[in-house]
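Contents: one structure, followed by commentary.
Shown here is a partial selection of chains from the complex, left in place.
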Amino acid sequence: MKFKPLGERALVKLVEREEKTASGIVLPDTAKEKPQTAEVIAVGDSEDIKVKEGDVVVFAKYSGTEISLNGDDYMILDADDILGVVEE
Amino acid sequence: MKFKPLGERALVKLVEREEKTASGIVLPDTAKEKPQTAEVIAVGDSEDIKVKEGDVVVFAKYSGTEISLNGDDYMILDADDILGVVEE
């Protein structure tokens, strides 16, 4: 099952970044903010979406719609809520 | 009795997706979120509606107007609230 976003939207998958304190203790989930970094899986046809498949993006808090596809969790983001691209 | 949506709107019918936990236990309705997947039954004449009859779409939470036609439940969605198309 695949998902094709419409218009100025992107389908993304959350990226779990390593979360260790200086002392090396891994923080439990309740002590961390929800990650805001995601990998782009698919984009709509609009020219106003400036990211492409494979980009790692940072998105605005409280944005996006969560959906579940084939048992995995994804988010659908509006172009306006994608703040920038992380380049390794 | 048929229904013709006006403008940038679509008439859709909710799709009940199988909802089983890993252990095979079927969740009662109160434990599940309202499904957000629907099949398109009819669309308005506007060029701004990018889906067609038969498409399976995901729509935004808290969007749409529920109506009952011939005893069945449908929703009328604005084009802006249709987030993407599910392709099997």
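Going by the order they are written in, the chains are A and B; count residues from 1 in each one.
Criterion: a contact is a pair of C-beta atoms (placed from the backbone, for glycine too) under 8 Å apart; a residue touches a chain by one contact, two chains touch by 3 or more.
All of these numbers come straight from a predicted model, not from anything done at the bench.
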Message: Please state the number of copies in the whole complex; 2 are the ones shown in place.
response: 7
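Everything that follows uses one rule, which is that only the chains that are shown with their structure count from here on.
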- line: Overlaying subunit A on subunit B by their Cα positions calls for a rotation, in degrees to the nearest 5, of 50
Centroid spacing, where centroids are CA-atom means, of subunit A and subunit B in whole angstrom: 24
Message: Give the list of subunit A residues in touch with subunit B in this complex.
response: 1-7, 9, 11, 44, 65, 67, 69, 76
Message: Applying the document's contact rule, which stretches of subunit B touch subunit A when the two form their complex?
response: 36, 50-51, 58, 60-61, 82-88
